[in-house]
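What follows is a structure written as C-alpha coordinates; I'll ask about it next.
Omission of a single protein chain aside, the complex is shown with its protein chains in their original locations.
Which chain is which? They are A, B, C, D and E, in the order written, and residues in each are numbered from 1.
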Amino acid sequence: MSTLHTVNKSPFERSSLKSCLDHVSAGDAVLLIEDGVVGARKGSQFAGALAAKNGACAIYALGPDLAARGMKASDLVDGVKVVDYAGFVDLAAEKSRVCAWL
Amino acid sequence: MSTLHTVNKSPFERSSLKSCLDHVSAGDAVLLIEDGVVGARKGSQFAGALAAKNGACAIYALGPDLAARGMKASDLVDGVKVVDYAGFVDLAAEKSRVCAWL
Amino acid sequence: MRFAIVVNEGPYTHQASDTAYQFARAVLAKGHEIFRVFFYHDGVNNGTRYTVPPQDDRNLQKLWSELAESHKLDLVVCIAAAQRRGILDANEAKRQGKDGDNIAPGFRISGLGQLIEAGIEADRLVVFGD
Amino acid sequence: MRFAIVVNEGPYTHQASDTAYQFARAVLAKGHEIFRVFFYHDGVNNGTRYTVPPQDDRNLQKLWSELAESHKLDLVVCIAAAQRRGILDANEAKRQGKDGDNIAPGFRISGLGQLIEAGIEADRLVVFGD
Amino acid sequence: MSETKKKFLYVNRKAPYGTIYALESLEVVLIGAAFEQHVSLAFIDDGVYQLMDGQDTAAAGMKNFSKTYKALGDYEVRKLYVERESLDERGLKVENLMPVTYEDEDDDYAEKPSLIVVDRAEMSKIIAAQDVVLSF
Partner (left out) sequence: MSETKKKFLYVNRKAPYGTIYALESLEVVLIGAAFEQHVSLAFIDDGVYQLMDGQDTAAAGMKNFSKTYKALGDYEVRKLYVERESLDERGLKVENLMPVTYEDEDDDYAEKPSLIVVDRAEMSKIIAAQDVVLSF
(Lines give C-alpha, C1' and ligand atoms only; values in the text may rest on other atoms or scores of the structure.)
Protein backbone atom coordinates (compact mmCIF):
# COMPACT_ATOMS: atom_id res chain seq x y z
CA MET A 1 0.00 0.00 0.00
CA SER A 2 2.98 2.31 -0.39
CA THR A 3 3.40 5.37 -2.60
CA LEU A 4 5.69 6.39 -5.45
CA HIS A 5 6.58 10.07 -5.06
CA THR A 6 8.01 11.97 -8.02
CA VAL A 7 10.07 15.15 -7.72
CA ASN A 8 10.95 17.00 -10.92
CA LYS A 9 12.65 20.16 -9.66
CA SER A 10 16.08 20.96 -8.31
CA PRO A 11 16.12 21.22 -4.50
CA PHE A 12 18.38 24.25 -4.93
CA GLU A 13 15.62 26.07 -6.82
CA ARG A 14 12.45 24.80 -5.17
CA SER A 15 11.16 23.36 -1.94
CA SER A 16 9.42 20.37 -3.52
CA LEU A 17 12.06 17.74 -2.66
CA LYS A 18 12.17 18.90 0.95
CA SER A 19 8.39 18.87 1.10
CA CYS A 20 8.25 15.41 -0.45
CA LEU A 21 10.80 13.97 1.99
CA ASP A 22 8.81 15.53 4.86
CA HIS A 23 5.71 13.59 3.75
CA VAL A 24 6.93 10.13 2.80
CA SER A 25 5.89 7.06 4.74
CA ALA A 26 8.15 4.11 5.51
CA GLY A 27 8.34 1.80 2.51
CA ASP A 28 7.61 4.53 -0.04
CA ALA A 29 9.78 5.22 -3.07
CA VAL A 30 10.98 8.65 -4.22
CA LEU A 31 11.90 9.05 -7.88
CA LEU A 32 13.87 12.12 -8.97
CA ILE A 33 13.13 13.09 -12.57
CA GLU A 34 13.88 16.02 -14.89
CA ASP A 35 15.78 18.79 -13.03
CA GLY A 36 15.08 16.88 -9.81
CA VAL A 37 17.99 14.52 -10.50
CA VAL A 38 20.56 17.16 -9.57
CA GLY A 39 19.44 16.76 -5.95
CA ALA A 40 21.00 13.29 -5.83
CA ARG A 41 24.56 14.46 -6.34
CA LYS A 42 27.17 13.44 -3.82
CA GLY A 43 28.74 16.31 -1.90
CA SER A 44 25.91 18.74 -2.54
CA GLN A 45 24.13 20.74 0.17
CA PHE A 46 21.24 18.31 -0.11
CA ALA A 47 23.15 15.05 0.04
CA GLY A 48 22.71 14.72 3.80
CA ALA A 49 18.92 15.08 3.77
CA LEU A 50 18.67 12.53 0.99
CA ALA A 51 21.02 10.03 2.61
CA ALA A 52 19.05 10.35 5.87
CA LYS A 53 15.83 9.29 4.15
CA ASN A 54 17.41 6.56 2.04
CA GLY A 55 16.60 3.39 3.91
CA ALA A 56 13.21 4.26 5.39
CA CYS A 57 12.26 4.80 1.78
CA ALA A 58 14.09 4.01 -1.45
CA ILE A 59 15.48 6.86 -3.56
CA TYR A 60 15.71 6.55 -7.34
CA ALA A 61 16.94 8.89 -10.08
CA LEU A 62 15.95 8.74 -13.75
CA GLY A 63 19.00 7.81 -15.83
CA PRO A 64 18.10 9.68 -19.04
CA ASP A 65 17.71 12.89 -17.03
CA LEU A 66 21.03 12.34 -15.27
CA ALA A 67 22.78 11.82 -18.61
CA ALA A 68 21.22 14.96 -20.10
CA ARG A 69 22.71 16.96 -17.23
CA GLY A 70 26.15 15.37 -17.53
CA MET A 71 25.80 13.16 -14.45
CA LYS A 72 26.62 9.47 -13.92
CA ALA A 73 25.50 6.90 -11.33
CA SER A 74 28.90 7.22 -9.65
CA ASP A 75 28.21 10.92 -8.97
CA LEU A 76 25.25 10.11 -6.75
CA VAL A 77 24.71 9.82 -3.02
CA ASP A 78 25.40 6.21 -2.00
CA GLY A 79 22.35 3.99 -2.27
CA VAL A 80 20.46 6.06 -4.83
CA LYS A 81 19.41 3.70 -7.61
CA VAL A 82 19.25 4.66 -11.28
CA VAL A 83 16.26 3.57 -13.38
CA ASP A 84 15.17 4.23 -16.96
CA TYR A 85 11.62 4.97 -18.17
CA ALA A 86 10.76 1.26 -18.00
CA GLY A 87 11.90 1.24 -14.38
CA PHE A 88 9.72 4.31 -13.75
CA VAL A 89 6.73 2.35 -15.08
CA ASP A 90 7.61 -0.63 -12.88
CA LEU A 91 7.81 1.57 -9.79
CA ALA A 92 4.43 3.15 -10.60
CA ALA A 93 2.91 -0.30 -11.06
CA GLU A 94 4.44 -1.77 -7.87
CA LYS A 95 3.28 1.04 -5.61
CA SER A 96 -0.39 1.70 -4.90
CA ARG A 97 -0.44 5.34 -6.04
CA VAL A 98 1.76 8.00 -7.56
CA CYS A 99 2.09 11.39 -5.88
CA ALA A 100 3.75 14.13 -7.94
CA TRP A 101 5.35 16.94 -5.93
CA LEU A 102 4.80 19.72 -8.49
CA MET B 1 24.00 53.89 -10.28
CA SER B 2 22.01 51.49 -8.12
CA THR B 3 19.74 48.62 -9.19
CA LEU B 4 16.06 47.75 -8.79
CA HIS B 5 15.75 44.01 -8.16
CA THR B 6 12.38 42.33 -8.62
CA VAL B 7 11.41 39.02 -7.01
CA ASN B 8 8.13 37.43 -8.07
CA LYS B 9 8.17 34.07 -6.26
CA SER B 10 7.50 32.98 -2.71
CA PRO B 11 10.71 32.37 -0.75
CA PHE B 12 9.02 29.27 0.67
CA GLU B 13 8.74 27.78 -2.83
CA ARG B 14 11.86 29.07 -4.57
CA SER B 15 15.35 30.26 -3.90
CA SER B 16 15.05 33.49 -5.90
CA LEU B 17 14.58 35.88 -2.96
CA LYS B 18 17.55 34.38 -1.14
CA SER B 19 19.63 34.58 -4.29
CA CYS B 20 18.55 38.18 -4.87
CA LEU B 21 19.41 39.24 -1.32
CA ASP B 22 22.79 37.53 -1.70
CA HIS B 23 23.55 39.72 -4.73
CA VAL B 24 22.28 43.20 -3.85
CA SER B 25 24.64 46.13 -3.47
CA ALA B 26 24.28 48.88 -0.86
CA GLY B 27 21.75 51.45 -2.02
CA ASP B 28 19.81 49.00 -4.19
CA ALA B 29 16.06 48.47 -3.97
CA VAL B 30 14.27 45.11 -3.84
CA LEU B 31 10.64 45.00 -4.96
CA LEU B 32 8.54 41.96 -4.11
CA ILE B 33 5.79 41.36 -6.68
CA GLU B 34 3.27 38.62 -7.48
CA ASP B 35 3.73 35.60 -5.17
CA GLY B 36 6.94 37.24 -3.96
CA VAL B 37 4.97 39.48 -1.59
CA VAL B 38 4.32 36.64 0.83
CA GLY B 39 8.01 36.76 1.76
CA ALA B 40 7.48 40.12 3.47
CA ARG B 41 5.13 38.80 6.16
CA LYS B 42 6.01 39.45 9.78
CA GLY B 43 6.69 36.34 11.84
CA SER B 44 7.48 34.13 8.85
CA GLN B 45 10.60 31.98 8.51
CA PHE B 46 11.99 34.58 6.13
CA ALA B 47 11.30 37.71 8.14
CA GLY B 48 14.76 37.72 9.72
CA ALA B 49 16.66 37.57 6.44
CA LEU B 50 14.55 40.37 5.03
CA ALA B 51 14.86 42.58 8.10
CA ALA B 52 18.64 42.07 8.07
CA LYS B 53 18.91 43.45 4.54
CA ASN B 54 16.43 46.27 5.07
CA GLY B 55 18.62 49.28 5.63
CA ALA B 56 21.58 48.47 3.40
CA CYS B 57 18.95 48.32 0.69
CA ALA B 58 15.28 49.30 0.66
CA ILE B 59 12.61 46.60 0.52
CA TYR B 60 9.27 47.23 -1.19
CA ALA B 61 6.17 45.11 -1.76
CA LEU B 62 3.56 45.65 -4.47
CA GLY B 63 0.24 46.62 -2.83
CA PRO B 64 -2.13 45.11 -5.42
CA ASP B 65 -0.38 41.73 -5.02
CA LEU B 66 -0.56 41.94 -1.23
CA ALA B 67 -4.30 42.67 -1.39
CA ALA B 68 -4.93 39.77 -3.77
CA ARG B 69 -3.34 37.44 -1.22
CA GLY B 70 -5.30 38.86 1.71
CA MET B 71 -2.36 40.80 3.20
CA LYS B 72 -2.13 44.37 4.51
CA ALA B 73 0.78 46.76 5.11
CA SER B 74 0.46 46.10 8.85
CA ASP B 75 1.19 42.39 8.27
CA LEU B 76 4.67 43.14 6.95
CA VAL B 77 8.14 43.10 8.40
CA ASP B 78 8.87 46.57 9.85
CA GLY B 79 10.31 48.96 7.30
CA VAL B 80 8.99 47.23 4.19
CA LYS B 81 7.29 49.91 2.10
CA VAL B 82 4.19 49.29 0.00
CA VAL B 83 3.99 50.75 -3.52
CA ASP B 84 1.46 50.49 -6.35
CA TYR B 85 2.22 50.05 -10.08
CA ALA B 86 3.00 53.79 -10.38
CA GLY B 87 5.51 53.37 -7.56
CA PHE B 88 7.01 50.39 -9.38
CA VAL B 89 7.52 52.61 -12.44
CA ASP B 90 9.11 55.33 -10.29
CA LEU B 91 11.54 52.84 -8.75
CA ALA B 92 12.50 51.53 -12.19
CA ALA B 93 13.07 55.08 -13.41
CA GLU B 94 15.07 56.16 -10.33
CA LYS B 95 17.46 53.20 -10.44
CA SER B 96 19.93 52.68 -13.27
CA ARG B 97 18.78 49.18 -14.24
CA VAL B 98 16.22 46.55 -13.36
CA CYS B 99 17.31 43.01 -12.55
CA ALA B 100 14.54 40.39 -12.42
CA TRP B 101 15.29 37.32 -10.30
CA LEU B 102 13.25 34.84 -12.33
CA MET C 1 -2.29 -2.66 -15.72
CA ARG C 2 -4.21 0.40 -16.86
CA PHE C 3 -2.56 3.83 -16.68
CA ALA C 4 -3.88 7.38 -17.02
CA ILE C 5 -1.46 10.20 -17.75
CA VAL C 6 -1.96 13.91 -17.05
CA VAL C 7 0.16 16.56 -18.76
CA ASN C 8 -0.02 20.01 -17.14
CA GLU C 9 2.51 21.95 -19.22
CA GLY C 10 2.97 22.89 -22.87
CA PRO C 11 5.66 21.49 -25.13
CA TYR C 12 9.28 22.74 -25.03
CA THR C 13 8.95 25.28 -22.19
CA HIS C 14 8.83 22.52 -19.58
CA GLN C 15 10.06 18.95 -19.86
CA ALA C 16 6.71 17.62 -18.59
CA SER C 17 5.41 16.74 -22.04
CA ASP C 18 8.67 14.99 -22.97
CA THR C 19 8.73 12.95 -19.78
CA ALA C 20 5.05 12.05 -20.14
CA TYR C 21 5.66 10.96 -23.74
CA GLN C 22 8.65 8.78 -22.81
CA PHE C 23 6.69 7.36 -19.88
CA ALA C 24 3.72 6.59 -22.16
CA ARG C 25 5.99 4.75 -24.61
CA ALA C 26 7.49 2.72 -21.77
CA VAL C 27 4.02 1.88 -20.44
CA LEU C 28 3.00 0.55 -23.86
CA ALA C 29 6.31 -1.28 -24.37
CA LYS C 30 5.67 -3.14 -21.11
CA GLY C 31 2.32 -4.32 -22.41
CA HIS C 32 0.27 -2.09 -20.11
CA GLU C 33 -2.76 -0.16 -21.30
CA ILE C 34 -3.19 3.64 -21.41
CA PHE C 35 -6.78 4.54 -20.65
CA ARG C 36 -6.32 8.20 -21.52
CA VAL C 37 -3.82 11.06 -21.73
CA PHE C 38 -5.38 14.22 -20.36
CA PHE C 39 -3.89 17.61 -21.23
CA TYR C 40 -4.68 20.25 -18.63
CA HIS C 41 -3.48 23.80 -17.83
CA ASP C 42 -0.82 24.80 -20.40
CA GLY C 43 -0.73 21.13 -21.37
CA VAL C 44 -3.45 21.95 -23.90
CA ASN C 45 -0.75 23.66 -25.96
CA ASN C 46 0.59 20.25 -26.92
CA GLY C 47 -2.47 19.91 -29.12
CA THR C 48 -1.97 22.67 -31.69
CA ARG C 49 -1.03 21.67 -35.23
CA TYR C 50 0.39 25.17 -35.87
CA THR C 51 3.76 24.43 -34.26
CA VAL C 52 6.87 24.42 -36.45
CA PRO C 53 9.78 23.49 -34.17
CA PRO C 54 13.35 23.71 -35.55
CA GLN C 55 14.25 20.90 -37.97
CA ASP C 56 16.92 19.51 -35.63
CA ASP C 57 14.56 19.26 -32.65
CA ARG C 58 11.78 16.82 -31.78
CA ASN C 59 8.20 17.73 -32.76
CA LEU C 60 6.22 16.93 -29.65
CA GLN C 61 2.79 17.46 -31.18
CA LYS C 62 3.66 15.05 -34.01
CA LEU C 63 5.11 12.50 -31.56
CA TRP C 64 1.88 12.52 -29.54
CA SER C 65 -0.30 12.39 -32.67
CA GLU C 66 1.70 9.46 -34.06
CA LEU C 67 1.65 7.57 -30.74
CA ALA C 68 -2.10 8.10 -30.57
CA GLU C 69 -2.56 6.75 -34.06
CA SER C 70 -0.36 3.70 -33.70
CA HIS C 71 -1.76 2.71 -30.28
CA LYS C 72 -5.29 4.11 -30.53
CA LEU C 73 -4.64 6.41 -27.58
CA ASP C 74 -7.30 8.78 -26.32
CA LEU C 75 -5.68 12.25 -26.15
CA VAL C 76 -8.07 14.66 -24.44
CA VAL C 77 -7.55 18.41 -24.27
CA CYS C 78 -9.50 20.11 -21.46
CA ILE C 79 -12.07 22.46 -22.96
CA ALA C 80 -11.95 25.11 -20.22
CA ALA C 81 -8.15 25.24 -20.26
CA ALA C 82 -8.16 25.24 -24.08
CA GLN C 83 -10.52 28.21 -24.26
CA ARG C 84 -8.23 30.31 -22.06
CA ARG C 85 -5.24 29.45 -24.22
CA GLY C 86 -6.58 29.51 -27.76
CA ILE C 87 -6.79 25.84 -28.69
CA LEU C 88 -9.87 25.21 -30.87
CA ASP C 89 -11.38 22.43 -32.90
CA ALA C 90 -13.83 23.08 -35.74
CA ASN C 91 -16.88 22.81 -33.46
CA GLU C 92 -15.48 25.14 -30.84
CA ALA C 93 -14.37 27.64 -33.49
CA LYS C 94 -17.90 27.75 -34.87
CA ARG C 95 -19.47 28.00 -31.43
CA GLN C 96 -17.16 30.84 -30.37
CA GLY C 97 -17.29 32.70 -33.68
CA LYS C 98 -13.60 32.19 -34.43
CA ASP C 99 -12.39 32.10 -38.05
CA GLY C 100 -10.21 29.01 -37.79
CA ASP C 101 -9.09 26.14 -35.60
CA ASN C 102 -5.74 24.64 -34.67
CA ILE C 103 -6.34 21.27 -33.00
CA ALA C 104 -3.83 18.62 -34.03
CA PRO C 105 -4.71 15.16 -35.38
CA GLY C 106 -5.45 12.58 -32.70
CA PHE C 107 -6.39 15.14 -30.04
CA ARG C 108 -9.99 15.81 -29.03
CA ILE C 109 -11.43 18.59 -26.87
CA SER C 110 -13.64 17.53 -23.98
CA GLY C 111 -14.58 18.37 -20.40
CA LEU C 112 -12.87 17.94 -17.06
CA GLY C 113 -15.13 14.99 -16.34
CA GLN C 114 -12.80 13.02 -18.61
CA LEU C 115 -10.00 13.60 -16.10
CA ILE C 116 -12.08 12.36 -13.17
CA GLU C 117 -13.21 9.38 -15.20
CA ALA C 118 -9.57 8.60 -15.97
CA GLY C 119 -8.83 8.67 -12.24
CA ILE C 120 -11.68 6.25 -11.60
CA GLU C 121 -11.06 3.86 -14.47
CA ALA C 122 -7.26 3.66 -14.40
CA ASP C 123 -5.26 1.65 -11.88
CA ARG C 124 -2.62 4.38 -11.73
CA LEU C 125 -2.84 8.06 -12.58
CA VAL C 126 0.49 9.81 -13.14
CA VAL C 127 0.77 13.60 -13.32
CA PHE C 128 3.53 15.48 -15.16
CA GLY C 129 3.87 19.21 -14.65
CA ASP C 130 5.99 22.20 -13.67
CA MET D 1 11.92 58.12 -20.02
CA ARG D 2 11.79 55.31 -22.53
CA PHE D 3 10.87 51.78 -21.35
CA ALA D 4 11.08 48.36 -22.97
CA ILE D 5 9.05 45.49 -21.54
CA VAL D 6 9.72 41.77 -21.95
CA VAL D 7 7.02 39.17 -21.25
CA ASN D 8 8.32 35.59 -20.89
CA GLU D 9 5.12 33.73 -19.98
CA GLY D 10 1.73 33.13 -21.55
CA PRO D 11 -1.54 34.57 -20.26
CA TYR D 12 -3.37 33.12 -17.23
CA THR D 13 -0.91 30.36 -16.30
CA HIS D 14 1.52 32.86 -14.82
CA GLN D 15 0.85 36.37 -13.57
CA ALA D 16 3.72 37.75 -15.66
CA SER D 17 1.49 39.03 -18.46
CA ASP D 18 -0.90 40.69 -15.97
CA THR D 19 1.91 42.41 -14.12
CA ALA D 20 3.55 43.53 -17.36
CA TYR D 21 0.22 44.93 -18.58
CA GLN D 22 -0.41 46.85 -15.33
CA PHE D 23 3.17 48.10 -15.40
CA ALA D 24 2.80 49.23 -19.03
CA ARG D 25 -0.37 51.15 -18.18
CA ALA D 26 1.39 52.84 -15.25
CA VAL D 27 4.38 53.73 -17.46
CA LEU D 28 2.05 55.42 -19.95
CA ALA D 29 0.00 57.12 -17.20
CA LYS D 30 3.22 58.69 -15.92
CA GLY D 31 3.90 60.17 -19.35
CA HIS D 32 6.81 57.85 -20.12
CA GLU D 33 7.26 56.18 -23.49
CA ILE D 34 7.17 52.45 -24.28
CA PHE D 35 9.63 51.66 -27.05
CA ARG D 36 8.45 48.08 -27.43
CA VAL D 37 6.83 45.13 -25.66
CA PHE D 38 8.64 41.94 -26.60
CA PHE D 39 6.95 38.56 -26.08
CA TYR D 40 9.42 35.73 -25.67
CA HIS D 41 9.31 32.07 -24.56
CA ASP D 42 5.67 31.18 -23.69
CA GLY D 43 5.01 34.92 -23.77
CA VAL D 44 4.20 34.49 -27.47
CA ASN D 45 0.96 32.82 -26.36
CA ASN D 46 -0.37 36.25 -25.39
CA GLY D 47 -0.66 36.96 -29.10
CA THR D 48 -3.27 34.43 -30.25
CA ARG D 49 -6.71 35.69 -31.16
CA TYR D 50 -8.18 32.19 -30.61
CA THR D 51 -8.51 32.60 -26.83
CA VAL D 52 -11.99 32.65 -25.29
CA PRO D 53 -11.49 33.21 -21.55
CA PRO D 54 -14.52 32.94 -19.23
CA GLN D 55 -16.90 35.91 -19.43
CA ASP D 56 -16.21 36.94 -15.82
CA ASP D 57 -12.42 37.03 -16.29
CA ARG D 58 -10.12 39.51 -17.99
CA ASN D 59 -9.16 38.89 -21.63
CA LEU D 60 -5.43 39.50 -21.67
CA GLN D 61 -5.01 39.31 -25.43
CA LYS D 62 -7.74 41.93 -25.90
CA LEU D 63 -6.26 44.15 -23.18
CA TRP D 64 -2.88 44.12 -24.93
CA SER D 65 -4.42 44.65 -28.38
CA GLU D 66 -6.46 47.60 -27.09
CA LEU D 67 -3.51 49.16 -25.26
CA ALA D 68 -1.45 48.81 -28.42
CA GLU D 69 -4.12 50.51 -30.50
CA SER D 70 -4.79 53.39 -28.13
CA HIS D 71 -1.09 54.13 -27.50
CA LYS D 72 0.46 52.95 -30.77
CA LEU D 73 2.51 50.34 -28.93
CA ASP D 74 4.84 48.01 -30.77
CA LEU D 75 3.96 44.45 -29.63
CA VAL D 76 6.53 42.03 -31.03
CA VAL D 77 6.20 38.25 -30.84
CA CYS D 78 9.52 36.40 -31.21
CA ILE D 79 9.43 34.34 -34.41
CA ALA D 80 11.57 31.45 -33.14
CA ALA D 81 9.57 31.12 -29.93
CA ALA D 82 6.31 31.47 -31.88
CA GLN D 83 7.22 28.66 -34.27
CA ARG D 84 7.81 26.26 -31.38
CA ARG D 85 4.47 27.17 -29.85
CA GLY D 86 2.13 27.50 -32.81
CA ILE D 87 1.64 31.26 -33.13
CA LEU D 88 1.40 32.24 -36.80
CA ASP D 89 0.58 35.28 -38.89
CA ALA D 90 -0.62 35.02 -42.48
CA ASN D 91 2.92 35.24 -43.90
CA GLU D 92 4.32 32.60 -41.59
CA ALA D 93 1.35 30.30 -42.23
CA LYS D 94 1.99 30.52 -45.94
CA ARG D 95 5.73 30.03 -45.59
CA GLN D 96 5.26 26.98 -43.33
CA GLY D 97 2.44 25.46 -45.30
CA LYS D 98 -0.10 25.83 -42.48
CA ASP D 99 -3.80 26.20 -43.28
CA GLY D 100 -4.55 29.13 -41.00
CA ASP D 101 -3.11 31.73 -38.67
CA ASN D 102 -3.97 32.94 -35.18
CA ILE D 103 -2.03 36.17 -34.52
CA ALA D 104 -4.06 38.77 -32.65
CA PRO D 105 -4.58 42.40 -33.77
CA GLY D 106 -1.78 44.74 -32.82
CA PHE D 107 0.83 41.98 -32.49
CA ARG D 108 3.54 41.41 -35.09
CA ILE D 109 5.97 38.52 -35.49
CA SER D 110 9.64 39.42 -35.81
CA GLY D 111 13.13 38.30 -34.87
CA LEU D 112 15.13 38.32 -31.65
CA GLY D 113 17.07 41.31 -32.95
CA GLN D 114 14.03 43.36 -31.93
CA LEU D 115 14.70 42.39 -28.30
CA ILE D 116 18.34 43.45 -28.47
CA GLU D 117 17.34 46.67 -30.20
CA ALA D 118 14.84 47.34 -27.41
CA GLY D 119 17.65 46.89 -24.87
CA ILE D 120 19.80 49.36 -26.78
CA GLU D 121 17.15 51.99 -27.49
CA ALA D 122 15.26 51.98 -24.18
CA ASP D 123 16.51 53.64 -20.99
CA ARG D 124 15.11 50.78 -18.92
CA LEU D 125 14.31 47.22 -19.87
CA VAL D 126 12.02 45.35 -17.48
CA VAL D 127 11.51 41.58 -17.68
CA PHE D 128 8.41 39.73 -16.43
CA GLY D 129 8.47 35.94 -16.23
CA ASP D 130 8.06 32.79 -14.19
CA MET E 1 -20.91 5.81 -15.10
CA SER E 2 -18.75 3.41 -13.15
CA GLU E 3 -19.85 2.06 -9.78
CA THR E 4 -16.35 2.36 -8.34
CA LYS E 5 -15.97 4.78 -5.43
CA LYS E 6 -12.40 5.93 -5.02
CA LYS E 7 -10.57 8.27 -2.67
CA PHE E 8 -9.38 11.36 -4.55
CA LEU E 9 -6.95 13.82 -3.00
CA TYR E 10 -6.28 17.20 -4.60
CA VAL E 11 -2.90 18.49 -3.46
CA ASN E 12 -2.55 22.29 -3.43
CA ARG E 13 1.00 23.51 -2.85
CA LYS E 14 1.02 26.81 -4.76
CA ALA E 15 -0.06 30.33 -3.87
CA PRO E 16 -3.05 31.75 -5.76
CA TYR E 17 -2.79 34.38 -8.56
CA GLY E 18 0.96 34.09 -9.19
CA THR E 19 0.00 31.02 -11.19
CA ILE E 20 -3.36 29.64 -12.32
CA TYR E 21 -3.01 26.20 -10.74
CA ALA E 22 -5.17 27.03 -7.72
CA LEU E 23 -8.03 28.30 -9.87
CA GLU E 24 -7.96 25.48 -12.41
CA SER E 25 -7.59 22.94 -9.63
CA LEU E 26 -10.87 24.21 -8.16
CA GLU E 27 -12.52 23.74 -11.55
CA VAL E 28 -11.62 20.03 -11.43
CA VAL E 29 -12.90 19.70 -7.87
CA LEU E 30 -16.26 21.20 -8.83
CA ILE E 31 -16.68 18.99 -11.89
CA GLY E 32 -15.38 15.99 -9.96
CA ALA E 33 -18.06 16.43 -7.30
CA ALA E 34 -20.67 15.11 -9.76
CA PHE E 35 -18.87 11.75 -9.87
CA GLU E 36 -19.67 10.96 -6.22
CA GLN E 37 -16.21 9.84 -5.20
CA HIS E 38 -14.59 10.41 -1.79
CA VAL E 39 -12.95 13.80 -2.19
CA SER E 40 -10.43 15.60 0.01
CA LEU E 41 -8.26 18.65 -0.55
CA ALA E 42 -4.82 19.10 0.96
CA PHE E 43 -3.30 22.54 1.49
CA ILE E 44 0.43 22.17 1.99
CA ASP E 45 3.29 24.68 1.72
CA ASP E 46 2.24 27.81 -0.22
CA GLY E 47 -1.11 26.15 -0.91
CA VAL E 48 -2.32 27.55 2.43
CA TYR E 49 -2.34 31.06 0.89
CA GLN E 50 -5.25 29.93 -1.30
CA LEU E 51 -7.43 30.05 1.83
CA MET E 52 -6.36 33.52 3.04
CA ASP E 53 -9.25 35.62 4.24
CA GLY E 54 -9.97 38.99 2.63
CA GLN E 55 -8.47 38.41 -0.81
CA ASP E 56 -9.01 41.50 -2.99
CA THR E 57 -7.82 41.26 -6.58
CA ALA E 58 -9.35 44.50 -7.89
CA ALA E 59 -6.09 46.46 -8.08
CA ALA E 60 -4.20 43.55 -9.63
CA GLY E 61 -6.89 43.25 -12.30
CA MET E 62 -7.35 39.51 -11.80
CA LYS E 63 -10.38 37.34 -11.13
CA ASN E 64 -11.06 36.71 -7.44
CA PHE E 65 -12.03 33.05 -7.16
CA SER E 66 -11.64 32.73 -3.39
CA LYS E 67 -15.40 32.58 -2.81
CA THR E 68 -15.45 29.23 -4.59
CA TYR E 69 -13.80 27.57 -1.58
CA LYS E 70 -16.76 28.62 0.55
CA ALA E 71 -19.15 27.02 -1.95
CA LEU E 72 -17.42 23.63 -1.85
CA GLY E 73 -19.67 22.43 0.97
CA ASP E 74 -22.66 22.60 -1.35
CA TYR E 75 -20.80 20.23 -3.66
CA GLU E 76 -20.28 17.70 -0.85
CA VAL E 77 -16.59 18.62 -0.66
CA ARG E 78 -16.12 19.01 3.07
CA LYS E 79 -12.64 17.86 3.91
CA LEU E 80 -10.09 20.60 3.41
CA TYR E 81 -6.95 19.51 5.23
CA VAL E 82 -4.61 22.39 6.12
CA GLU E 83 -1.10 21.62 7.30
CA ARG E 84 -0.21 23.26 10.62
CA GLU E 85 3.54 23.43 9.96
CA SER E 86 2.91 25.15 6.62
CA LEU E 87 0.94 27.87 8.44
CA ASP E 88 3.58 28.25 11.16
CA GLU E 89 6.50 28.62 8.76
CA ARG E 90 4.65 31.43 6.98
CA GLY E 91 3.71 33.34 10.11
CA LEU E 92 0.04 32.46 9.58
CA LYS E 93 -2.63 31.40 12.04
CA VAL E 94 -5.81 29.57 11.25
CA GLU E 95 -7.65 32.82 12.05
CA ASN E 96 -6.00 34.35 8.98
CA LEU E 97 -7.86 31.86 6.80
CA MET E 98 -11.38 32.35 5.49
CA PRO E 99 -14.14 30.45 7.26
CA VAL E 100 -15.20 27.48 5.13
CA THR E 101 -18.23 25.59 6.38
CA TYR E 102 -20.89 23.16 5.27
CA GLU E 103 -24.44 22.44 6.40
CA ASP E 104 -24.72 19.02 8.02
CA GLU E 105 -28.01 17.55 6.77
CA ASP E 106 -27.74 14.81 9.41
CA ASP E 107 -27.58 17.38 12.23
CA ASP E 108 -30.46 19.76 11.47
CA TYR E 109 -28.35 21.57 8.88
CA ALA E 110 -25.93 22.89 11.48
CA GLU E 111 -23.00 24.86 10.02
CA LYS E 112 -19.81 22.93 10.55
CA PRO E 113 -16.23 23.77 9.61
CA SER E 114 -14.72 22.18 6.50
CA LEU E 115 -11.17 23.28 7.31
CA ILE E 116 -9.33 20.60 9.25
CA VAL E 117 -5.91 21.58 10.56
CA VAL E 118 -3.58 18.57 10.68
CA ASP E 119 0.09 18.23 11.41
CA ARG E 120 2.66 17.01 8.92
CA ALA E 121 2.62 13.42 10.18
CA GLU E 122 -1.16 13.26 9.80
CA MET E 123 -0.90 14.76 6.31
CA SER E 124 1.53 11.99 5.35
CA LYS E 125 -1.02 9.41 6.48
CA ILE E 126 -3.78 11.12 4.52
CA ILE E 127 -1.66 10.94 1.35
CA ALA E 128 -0.89 7.27 2.04
CA ALA E 129 -4.62 6.47 2.24
CA GLN E 130 -5.63 7.70 -1.23
CA ASP E 131 -6.47 5.92 -4.45
CA VAL E 132 -5.80 8.92 -6.70
CA VAL E 133 -3.59 11.93 -5.96
CA LEU E 134 -4.02 14.90 -8.29
CA SER E 135 -1.28 17.54 -8.09
CA PHE E 136 -1.20 20.77 -10.08
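Everything that follows uses one rule, which is that contacts are C-beta pairs under 8 Å (C-beta built on N, C-alpha and C of every residue); 3 or more make two chains touch, one makes a residue touch a chain.
Treat the numbers as computed from the prediction; the structure is a model and nothing was measured.
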(request) Mind giving the shown chains that are in contact with the missing chain? (result) A, B, C, D
(request) Decide which residue listed in C:Phe3, C:Tyr21 or C:Trp64 touches the omitted chain of the complex. (result) C:Tyr21
(request) Using the touch rule from the top, list residues of chain C that touch the missing partner. (result) 12-15, 18, 21-22, 54, 56-58
(message) By the contact criterion defined above, which parts of chain A meet the unshown chain? Give residue numbers in ascending order.
(response) 8-10, 12-13, 34-36, 38, 41-45, 47, 63-65, 67-71, 84
(request) Against the chain that's been left off, what residues of chain B make contact? List them. (result) 1-3, 15-16, 19, 22-25, 28, 96-102
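Following the convention adopted for this analysis, only the chains that are shown with their structure count from here on.
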(request) Could you tell me which chain lies farthest from chain D when each chain's centre is the average position of its Cα atoms? (result) A
(message) With centres defined as the mean C-alpha position, give me the chain A-chain E separation in Å.
(response) 27
(request) Can you tell me which residues of chain B touch two or more of the remaining chains? (result) 8, 12-13, 34-35, 64, 84
(request) Identify all positions of chain D at which a residue touches two or more other chains, and write them in rising order. (result) 12-13, 15, 22, 54
